[in-house]
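All protein chains of the complex are present and in place, except for one that has been dropped.
The block that comes next holds chain A.
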Amino acid sequence: MSTLTSAFDWLTTGASWRGGEGIATRLGQHLMLTGASVGIACAVALPVGIGLGHVGRGGTLAINISNAGRAVPTFAVLVLLAIGPLGIGDTTTVVALTLFAIAPLVTNSYIGMREVDPGAKEAARGMGMSGVQVLRRVELPLALPMILLGLRLAAVQVVATATIAALIGGGGLGRFVVDGLANNHRDQVVGGAILVAALALLVEGALIALSRLLPAAARPASCPR
């Protein structure tokens, strides 16, 4: 248990938070990598998933992309990209993280769109709504919970994978674990792991909160409840 107390000592010492290799810098790097990857992945994956779901095609693709994402080890992709053409660096990390965030986003937005009650869509069409109007005012609000679930899966996945990126020499909180292991600083290993776990749980919690608040706000005010 002495490792645990020394880990807490390391975490609570002001010096370990400051400087170019301090916790604050690493946390900033971790958030930057995560934010950039999830942002790019959303820009690519959401139009695809929502579009496929709207027209009702490509279901096999939408499910299989998720299965493939699960079978391919994140670590292998990171290393392949690092010793491949991209070399070691932030670009490599962001490319790998984005690839892994795309799968849950496409799959969940597709399922969300497909699970919208056909009756609701038909009623909207019967009221004279155009395809775009049905998409914006009926399908998207109803699919929002599933889309947000996809976002949460992707974000938590990316936070975890960004940790593994430290193994290929990337920045972020994983550095403490990897460097600590290499230099036999167990307090840093455990302290870094605590930080990583806390960050993942925080991101998950924040997105759960968002998925409770947003669907209610997205519901048109004129809609009787």
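Operating definition for what follows: a contact is a pair of C-beta atoms (placed from the backbone, for glycine too) under 8 Å apart; a residue touches a chain by one contact, two chains touch by 3 or more; residues count from 1.
One rule holds for everything that comes next: contacts and distances are computed from a predicted model.
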Undepicted complex member, UniProt protein name, chosen from "K(+)/H(+) antiporter subunit A/B", "ATP synthase epsilon chain", "Putative ABC transporter permease protein" or "Cytochrome c-type biogenesis protein CcmE": "Putative ABC transporter permease protein"
Residue of A:L80, A:V95, A:A124 or A:L214 touching the missing chain in the full complex: A:L80
Contact partner of the left-out chain, one of A:L11, A:A96, A:I111 or A:V138: A:I111
Hidden partner chain, residues of chain A it touches: 1, 3-4, 63, 66-67, 70-77, 79-80, 82-84, 107-108, 111, 115, 145-146, 149, 152-153, 156, 159-161, 163-164, 166-168, 174, 177-178, 181, 186, 189-190, 192-194, 196-197, 200-201, 204
